[in-house]
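Excluded from the complex is one protein chain; the other protein chains are retained at their positions.
Now for chain A:
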């Protein structure tokens, strides 16, 4: 008989081992799934995890895509992880991402066609501000009236989506766009375009910002009183109050920070890989980033690796759809499994499994 036993303290080894175990288990279970769909499981796993990086035919296209996709995921997930560490649940990063894109792109389009060095920096500030303000709505409502930030931030995603549609059909619509919905393409406006910093790598300002955010979060959480307060609040809220943490300030900071980073991610996306505001601009980065944050154990370095892994399964998944004609639902299932396995094996950090003989009745 199996028995769970609480460890006297969390295991450091398992804290790092469980994400790897989750990946391996996902590969095994995913392999079985693909086999049942009549595909060769080994080949499917290879197409998803190996070919995007090392297949000569595809790698030149998909390798830069890795950073393009991982950048926003990491940037958003780092912001979310600060709140999650403190037990503040911002589920609406998708909305903040949209608002960052709208405000940032709006700033850029307002200057069109002025050619000046300061256009892009102003857009960055606009994007950050847009996301921040959108996140301040649930934050202030929670502080003032005790509303639930999970519900408010989530509902604001749908408001954001409507706003996005309205913007692409109205205020920000390309006047030379022949009536098609969507804004001007910022790729055609050099002062506002977030181009690749090194050609052919996928590295743009957003990816760089994501890496800086990893370093910032690491220092904040491990070296600064504010980060300590965040962790303390998540571990023991009453002890945090006793320690002198002001819970309201922490809510404002954490929601604001995650909104700001999601807004930045939206701005870098709209001014770079996407290029324009359109009705279907958002593709779910804000929700996937929640998975990335947990897959990375809410640790900055973990999130960096998890973001890269998640981006890989996206690119590999698309490749598998193309090459093996796997249904896209199977790919989504595969990605979902990753989170489920992580949550399941996560138990091993705080508990150990013992085999005990069945007790005599």
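What we mean here is this: contacts are C-beta pairs under 8 Å (C-beta built on N, C-alpha and C of every residue); 3 or more make two chains touch, one makes a residue touch a chain; residues count from 1.
In the analysis below, contacts and distances are computed from a predicted model.
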Choosing from "Heptaprenyl diphosphate synthase subunit I", "VWFA domain-containing protein", "Glycine cleavage system H protein" or "ABC transporter ATP-binding protein", the absent chain's UniProt record names it "ABC transporter ATP-binding protein"
Which of A:4, A:171, A:197 or A:225 touches the missing chain? It is A:225
Contact residues on chain A toward the hidden chain run 5, 8-10, 223-226, 228, 231-232, 235-236, 238-244, 246, 359, 361
